[in-house]
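Structure incoming, see below.
What you see is the complex with one protein chain gone and the rest in place.
Here the chain labels run A and B in written order, and each chain numbers its own residues starting at 1.
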Amino acid sequence: MKKPEAAFFSRVLMMGNEAAAEGAIRAGCQCYFGYPITPQNELTAYMAKHMPERGRVFIQAESEVAAISMVFGASVAGARAMTSSSSPGISLKQEGISYMAGCQLPAVIINVQRGGPGLGSIDPSQGDYFQATKGGGHGDYHIIVLAPASAQEMHDMTMQAFILADQYRIPVMILADGRVGQMMEPVRLYEDSPPPAPPKPWALTGAKGRPPQYIRSLFMEERALEKHNYELQACYRQITATEIKAEETETGDCEWLIAAWGTCARISKGVVQKARAQGIKAGLVRPITLWPFPHERLARLARRSQVKALLVVEMNCGQMLEDVRLAVNGAAPVRFSGYPGGRVPTETDVLNALIELTKTNHHGKVEQPAV
Amino acid sequence: MKTPTSGYQRPASLTDAAMHYCAGCGHSSVHKLLAEVLDELEIRERTVGVAPVGCAVFAYFYFKCDISEAAHGRAAAVATGIKRALPDRIVFSYQGDGDLAAIGLTETVHAANRGEPITVIFINNTVYGMTGGQMAPTTLAGQITATSPTGRNPATMGCPIRMCELLNTLEQPYYIERVALDGHGGMVATKKALLTAFQTQVSGKGYSFVEVLSPCPTHFRCSPQDSLKFVGQKMAAQFPVRIFRKEGVPVHA
Partner (left out) sequence: MHERILIAGSGGQGVISIGKLLARLAAETIQHITFFPAYGAEVRGGTSNCQVILSSNEIAAPIAEKFDSLLVMNQQSTDHFMPLLDKNGLAVINQSMCKAHADDRHVLVPATEIADRLGNAKAANFVMLGVWLARKPLIPNRTVENAMATHFPDAPPALIDINIRAFRAGLDFSSSGDRKA
């Protein structure tokens, strides 16, 4: 991902939800369409106040389905457009997300996850990893998924999301959680003019001085859909080749590798320090792009001879776990420490799981079933 | 405004593509009338249309203006997004009865309620045509369809929804009219209604809605001639043909 160049910053204390909203505004988001749902309401309220002030579009839609369809329309017209919601609302948006993937339309969708399935709870969760990274809607597609762990990252990643969306003509999702959305932290705000959008000759702006054009995801002509899907896959390969992002902490000599994303990655970072203080050589790998997933990075780390086992930490029952196991492919045992009840794990919870792991015999690095 | 072209020329706003519609289908007629209106108002180059899911899904092959697809029922929301992003363009949606009055009822009502300055063209032929003639929200009582094989029974399947009347309960719409495509007179009336609707948008007045009672000989299971009679008699009896809202004011029957 390219960083916006020549940016100047000012530092303010902001809630994650507000930091994301301000990030969208500073990224040049022209249209925002929302619908109330906890724990992301501050984002919608922030946009309701600040978008009209700047002469930009804010609509509280009649449903999440309508909101994503309005994003579709604004994107069709060439505008930078965004919606936000939380898990149950994101399920409703999958229709529009699939259509935008099919129509190759850029858009930004923020999911401040809450517990599930169903109505679940309003507490933080990471239960939508599968939905976000494995499609979510129908059809053979991917969207880019970014996982922030701080208010600063809510700001920065929302900006990056607009850049990536325009660059690859693809929906980009910010997969946050209630914790990241609700907490306040100092945020350095991007203070340059919005990163320029690339030309959008495909946008529907009226056929003035050019042949009329259309945007569609329906391909009934012989082999047209096959060709279209190959084009989409080529785009996904390009994204996978250039946009994978992961962060490593203390992985140089680590024997016990934690893999975690979002809020759990942040907690695990603290665990690494605590474990090392006790003489356990722990390290952390944190995927920042959940799709594309850093499979090769994980595989490389797991194959190192000193790595004895991996511990995947998530606020769910084991979702990124599957990608980690695919990446590791038996090179090291992969264990799991999961928290599916809307409770954010403490450092002690994760540290205990790690200590437990170190007590297990890992001769020959045979893969063991997840706990 | 351009002088209307005489009778049987192909409007400049239509492409040369041969339409896929069945013989006697109302869609091809309404397409032509709509294209004539785009020509006469000279707005083709600043118009963006939204096609539905249904028989008119391929509208983008036929109109010589920019057209976007929309998911089933979402055309009014998609049109809202386009119009808000590009307020100086002319934005219309073109939808059937299943799309507009069943799965898209919410989007339809709320776009009208916000008074989005778009033009919504509603083709009511009482059936889901594309999928094989299933019961629609506007199917008449007793009417036989693929999913009401013994006739629509109001006791368990409800009664036909009158969209113009429903939308006319809202404060914001500026223009609402129902016409019947039941012959030459119906063609003239439909053209006039479409012209008024687009003029409403061109002059920045607000939301306009035209419901066209339209023949579907295939699923009415009758000849094109008889399907016109069905529209003019049976359908018009259930769906009164008149102006409901003019210049923002309800018109009483």
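Here, a contact is a pair of C-beta atoms (placed from the backbone, for glycine too) under 8 Å apart; a residue touches a chain by one contact, two chains touch by 3 or more.
Quantities reported herein were computed from a predicted structural model and do not represent experimental measurements.
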{"item": "Visible chains that the absent chain touches, using the contact criterion stated earlier", "value": "A"}
{"item": "Listed residues A:135, A:148, A:318 or A:342, member touching the removed chain", "value": "A:342"}
{"item": "Identified contact with the non-displayed chain, of A:48, A:92, A:183 or A:355", "value": "A:183"}
{"item": "Residue among A:63, A:121 or A:240 touching the omitted chain", "value": "A:121"}
{"item": "Contact set of subunit A toward the excluded chain (per top definition)", "value": "11-13, 38-39, 121-123, 150, 178-179, 182-186, 263, 266-267, 269-271, 273, 342, 344, 346-348"}
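In this text, only the chains that are shown with their structure count from here on.
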{"item": "Whole-Å gap between the CA centroids of subunit A and subunit B", "value": "40"}
{"item": "Residues on subunit A engaged by subunit B in the complex (per definition of touch)", "value": "30-31, 33, 57, 59, 61-63, 65-67, 69-79, 81, 95-96, 99, 103, 204-209, 212-218"}
{"item": "Residues on subunit B engaged by subunit A in the complex (per definition of touch)", "value": "15, 44-48, 50-51, 57, 60, 63-71, 74, 77-86, 89-90, 106-107, 109-110, 114"}
